[in-house]
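Encoded as structure tokens, here's the structure I'll be asking about.
A single protein chain has been omitted from the complex, and every remaining protein chain is retained in its original position.
Read from first to last, the chains carry the letters A, B and C; within each, the first residue is number 1.
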Amino acid sequence: MPAPLSNAKPFLAHPFDDDKLREECGVFGVTGTADAANFVALGLHALQHRGQEAGGIVTHSMETGFHSARRFGYVRDTFTSPSLMEKLPGTVAIGHVRYSTAGSKGQTEIRDVQPFFGEFSMGGAAIAHNGNITNVDALRRELIDRGSIFQSSSDSECIIHLMARSLQRDIPERMKDALRRVEGAFSVVAMTRTKLIGVRDPLGVRPLVLGRVGESWVLSSETCALDIIGAEFIREIEPGEMVVISPEKGVVSHRPFEARKSRFCIFEHVYFSRPDSILGGRSVYETRRQIGVELARENPVDADIVCPVPDSGTPAAIGFSQESGIPYAMGIIRNQYMGRTFIEPTEQIRNMGVRLKLNVNRALIAGKRVILVDDSVVRGTTSRKIKEMILDAGASEVHFRIASPPTAWPCFYGVDTPQREKLLAATMSEDEMREHLAVDSLKFISLDGLYRAVGEAEGRDANCPRYCDACFSGEYPVEPADMLERGFKLKTAAE
Amino acid sequence: MPAPLSNAKPFLAHPFDDDKLREECGVFGVTGTADAANFVALGLHALQHRGQEAGGIVTHSMETGFHSARRFGYVRDTFTSPSLMEKLPGTVAIGHVRYSTAGSKGQTEIRDVQPFFGEFSMGGAAIAHNGNITNVDALRRELIDRGSIFQSSSDSECIIHLMARSLQRDIPERMKDALRRVEGAFSVVAMTRTKLIGVRDPLGVRPLVLGRVGESWVLSSETCALDIIGAEFIREIEPGEMVVISPEKGVVSHRPFEARKSRFCIFEHVYFSRPDSILGGRSVYETRRQIGVELARENPVDADIVCPVPDSGTPAAIGFSQESGIPYAMGIIRNQYMGRTFIEPTEQIRNMGVRLKLNVNRALIAGKRVILVDDSVVRGTTSRKIKEMILDAGASEVHFRIASPPTAWPCFYGVDTPQREKLLAATMSEDEMREHLAVDSLKFISLDGLYRAVGEAEGRDANCPRYCDACFSGEYPVEPADMLERGFKLKTAAE
Amino acid sequence: MPAPLSNAKPFLAHPFDDDKLREECGVFGVTGTADAANFVALGLHALQHRGQEAGGIVTHSMETGFHSARRFGYVRDTFTSPSLMEKLPGTVAIGHVRYSTAGSKGQTEIRDVQPFFGEFSMGGAAIAHNGNITNVDALRRELIDRGSIFQSSSDSECIIHLMARSLQRDIPERMKDALRRVEGAFSVVAMTRTKLIGVRDPLGVRPLVLGRVGESWVLSSETCALDIIGAEFIREIEPGEMVVISPEKGVVSHRPFEARKSRFCIFEHVYFSRPDSILGGRSVYETRRQIGVELARENPVDADIVCPVPDSGTPAAIGFSQESGIPYAMGIIRNQYMGRTFIEPTEQIRNMGVRLKLNVNRALIAGKRVILVDDSVVRGTTSRKIKEMILDAGASEVHFRIASPPTAWPCFYGVDTPQREKLLAATMSEDEMREHLAVDSLKFISLDGLYRAVGEAEGRDANCPRYCDACFSGEYPVEPADMLERGFKLKTAAE
Partner (left out) sequence: MPAPLSNAKPFLAHPFDDDKLREECGVFGVTGTADAANFVALGLHALQHRGQEAGGIVTHSMETGFHSARRFGYVRDTFTSPSLMEKLPGTVAIGHVRYSTAGSKGQTEIRDVQPFFGEFSMGGAAIAHNGNITNVDALRRELIDRGSIFQSSSDSECIIHLMARSLQRDIPERMKDALRRVEGAFSVVAMTRTKLIGVRDPLGVRPLVLGRVGESWVLSSETCALDIIGAEFIREIEPGEMVVISPEKGVVSHRPFEARKSRFCIFEHVYFSRPDSILGGRSVYETRRQIGVELARENPVDADIVCPVPDSGTPAAIGFSQESGIPYAMGIIRNQYMGRTFIEPTEQIRNMGVRLKLNVNRALIAGKRVILVDDSVVRGTTSRKIKEMILDAGASEVHFRIASPPTAWPCFYGVDTPQREKLLAATMSEDEMREHLAVDSLKFISLDGLYRAVGEAEGRDANCPRYCDACFSGEYPVEPADMLERGFKLKTAAE
């Protein structure tokens, strides 16, 4: 593995968000505007929830060639300085935001930040990748044996090296060659001097949408990033589709892969995507509210108020309240000035922990039977703390209702999940979890209930599920080759 | 006026918040803990909504004397570095957060950041002030004539100079001397080497509460800052009361001023205080929800959904929905990564303006009759933009309901308000405002309705109102001496 | 004493310079140019050797009033940014550079950085002070008793407070009042909205010169700062003189103090002033070369080469070589990239110490009898290290020749000296010092020889010495009142 560079890392993620699954990336691209870099900066700002650690932008100008900048930190704090943005001229641009990945893989370095750039004999190309390549170990070994020099520890870099070694004469064809060799999940936005390119893997695990504003074409992970620049949502890039966009020919669709049934990530509906995005024709907010409705139907309970765990539990809590008739109330208040870190210097203060981010509305909670609606339970550490806060404030009962099924399996398709043994649901039954959290009741939405909420009236078709739900079901639509080599055990018939 | 120092200013406030009244300060103090500076940092973090521009902390250690640090920026970004905090040892500490004040007064400089410190023959003292002194011009002239040298442009500095010139032999007595000379609103937290002191002006315009955690006593602008450190809320400091707190004698109460009827700021209930604080024995969240209930009773309208203008309109929108039976929905989504600035480099992008911070949930809004609940209308600029976003998203009707009466008069008691002529309600009737905003209806809660929501069943007693409501009524409980000298006109009998 | 602020300190001075006496300040002022702040920045850059730790500039513009900026670090790194300099408009400006003072007094804070500013009823004034006030403790107590609030720990601040309390109606008169109350050494540059003022104490201990460029008048500690802006050297401000300079009246001379014999600091000739300055009509470089000539006459020795200890020993080494006929050679090379700090992380490296800054020219030194010429011996720590370097490189003999008499007494007139017991010459005879340093010979120039080199053909007149030479003679021309109170013992008849 290449040498870790020692650049300062500006922050760790929220202590609190350690107990969430985390989408690892957002991608965005635009062509046909003199303001390309600013459009990408705005798009990345709208996609910041998909990756908070770092971002990068590559542009191309016919006068001055390719330009690139990569920065740690929020887009709002980095890609907003006029002195930086004026160094990114051009009419085509792509960008990427990424999360930090956990300590096991070591620290992220600036050279790990995408987009990756390569210069080929027919010109340069840059790529930005959302997803994860599941056979990267083997590919990397093979490329190094033949003389490629890797500059990062990112799985995505092998795409550009595969492109460099393709014998094809144009870049989109080289990209097809490269992507046919990789396995896993990928929504890729790429660019050449004149073209903007978007690709989704055959299963379409990660989202990618096409938009239009004025004369410009836009590619984005989510529709909320079209809204921020006033772009019209045209359509989703289809699973297995490659679009090559140029001013002369517009959007040209290719089908480089063999056809397969799509398996979109169901967790995008539950948590990853922004509530104001539209996924598969459905409002994410409305889907989440509907999950709350299903949850209230499946697991009713007598109580005085329904409180969301802010902010991700809010839409489901609204749905739960509307379906159950139990009043909705903001029993937990989030500190809006909570930053990415708040160093707690003494033991005394460290023990105060969660209050830095959340506070209970004591006057509201005291003496009440409280239903808490959260989006998911990962390690369970947060749920315990929140329960304690609520009881400290004088609640008479605490009932957890969770807007997703038990998360029992790690994701290998571009989501940062703990190792399996760290997932509460991998080692405990629902009842054991309730006891572990010491709450009056704990109920998860069923997998069928979740499918109903996302529009499958019949629930999940076990023979041919419409979504990737491996984190709940343990059924992996793409074999995680590298992980199996490292010793990961798939679900056995007995499980 | 003293020379403005040229320290870099890190930011301007939210473009969006320019259309809000802004509380100018929060204060916090603690005594009796070896962790005093960390407690103050946590308390200021919880009070950050009361002042986002800068903060300061003064501590005293018996071994090393007084220590002080003042910083621009959020507490989470400044008073969290171990290297800074270890320079603030001591068992007594006070702190202050402050907002920027508008351009008219020029830029804030680091030397304008409180607490202010003075060394007297009997030892040092530091003070932090929330409020505004209405006769500071005269006091300042008088003090300069006698040889005082002012180091800041802050009105609060005159308190420490008045103390320096008092003939009293101890610091609390000097503070009484000083505060008897100042007019206006003041909640002051002060400290000597051994004592923590809290004072509220006779009208009690600004809040100040007393708490206890372990062996330590705490003073804070709001109860939410007691919660963050796990302190118990003991009581409010009373209007006109001074408490002198020391480890030996505990809390000793003084009454340095002549008794008057109290006039607490009613806008603290509407907007300034955090929803999880308790004011006058009432949950701020619950009061705001109740404002929504009153608003729905006073101004019902037939519609499909009730949407808050996030985040300050949320509790009133919940109350409005509950009273009216019209479903509550998050039609406007706030970008949680919105920072303090987002420089918009081109005209094209500048025109996108408000989308950086807010986005509409199009799928939810399209074709609906929408009630928008906001906390107040100041200049009206924001309301216009939000209305346009909602209509762009396809709403069939837009009805504004405002959780406070028309804001027609500036505040001179520690709130940053535009000049009177900039206030929409100062120049237009409700009907003209509706036309100006071009919405289907626009209704404000009545002043009586607001008094009912804060617990006055009979509404406002015009002869002896329980609150300061000058921003709505134009009735100023303390004559704004400096402002009158500068030409401000009080309400005439005719108005 | 006021609370130390916790601003970060960018550096300590050279580890190497710890073994030098250090001038504490340089002052500069200009009037009559639209470029006033830039002129002052250039002047301070040329005076940087008089104070490396921090600098400040105050300007006044008729349109925008007073402006001020204070910064830690070198002038070249601070007062050169266009964004800072454009915040310092005006046609009158003064500035100040200062050294750090040793740990005993605690860290310097930004508020200790001059110029100091005060606003009086007749307008504002700023002052910058080179020197030291020897009765500041008593003055400070008195001022605090009467209600003055000190913002710094600087002795110079009492001047502005004394001015604030004067009953005089104009600022120059108030300044006379104030300076008649202070004892010690002071060369002060001050400004009002319209006037530039310069004053030297009656003994004229510190330098101050008047220059002219175009229509502008300039005041500066040294002539080298006139050269940098192309100003013509007009004359020295005389001991006990105050000049008040305005565009209308030009330079008006006042004599506010009772006449005394002047006692200029002789160490300015030896070390403090820059070699390209002119002091008392004499080239500093030439005086130092002449010291080398006197030294060679007084203390000849047979040797192969004469090497300066760079850089301050260079002119005397040249003179020594010319007088003795022994060839001059650069046997010690200074690393020109040596910064203000070089953190040495391990014991192993810490022991390498002095090589970071200096290296010996081994090929030149090996087998040679070497005369090392240095400007002074303070603690003797540096001399030891240099001797070891030279011997390591194979020198056969090492002879030290010192261009000043033994430094046996601390300075209380604006120079940072160690406590008396730390001065090598306070506790050892010349012979003991030679043994302590373990060199083949060690000789200092005599006090008479030094007086001859600065132009007193007869040497020192013991009854009425022309210079302040207290650091050599222990004869203090102004009684150090504060120091006596703190226990310092003057020279006894026996010594």
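To be clear about the criterion, a residue touches a chain if its C-beta (ideal position, glycine included) is under 8 Å from a C-beta of that chain, and two chains touch if they have at least 3 such contacts.
In this text the structure is predicted, and so the values were computed from the model without any measurement.
**Student:** Can you list the shown chains that the omitted chain is in contact with?
**Tutor:** If we consider the entire complex, the absent chain touches A, C.
**Student:** For the chain left out of this view, which of C:Thr64, C:Ser246 or C:Asn359 touches it?
**Tutor:** Final answer for the missing-chain contact: C:Asn359.
**Student:** Where the complex has a chain not shown, which of A:Leu84, A:Val213, A:Leu391 or A:Met428 is the residue touching it?
**Tutor:** A:Leu84
**Student:** If the hidden chain were put back, which residues of chain A would touch it?
**Tutor:** Contact residues on chain A toward the absent chain are 1-7, 58, 65-70, 84, 87-88, 111, 117-121, 124, 126, 141, 144-151, 160-161, 164-165.
**Student:** Just the residue numbers, please: which parts of chain C touch the chain that's not shown?
**Tutor:** Given the touch definition above, chain C has residues 35, 38, 42, 45-46, 48-49, 52, 74-77, 80-82, 85, 224, 227-230, 274-276, 278, 282-283, 285-286, 311, 314-315, 318, 322, 327-330, 333, 335-339, 341-343, 345-346, 348-349, 352, 355-356, 359-364 touching the missing chain.
Heads up, the rule we're going with is that only the chains that are shown with their structure count from here on.
**Student:** When the CA atoms of chain A are placed over those of chain B, what is the turn angle between 0 and 180 degrees, to the nearest 5?
**Tutor:** Going from chain A to chain B via C-alpha fit gives 180 degrees.
**Student:** For which pair of chains is the number of C-beta contacts greatest?
**Tutor:** By number of C-beta pairs in contact, the leading chain pair is A-B.
**Student:** Among the chains, which is located farthest from chain C on the basis of C-alpha centroids?
**Tutor:** If we average the C-alpha coordinates per chain, A ends up farthest from chain C.
**Student:** On a C-alpha centroid basis, what's the spacing between chain B and chain C, in Å?
**Tutor:** Their C-alpha centroids are separated by 50 Å.
**Student:** Go ahead and note the Å separation of the Cα centroids belonging to chain A and chain B.
**Tutor:** 37
**Student:** Averaging only over C-alpha atoms, locate the centres of chain A and chain C and give their separation in whole Å.
**Tutor:** Inter-chain centre distance comes to 62 Å.
**Student:** List, in ascending order, every residue of chain A touching at least 2 other chains.
**Tutor:** none
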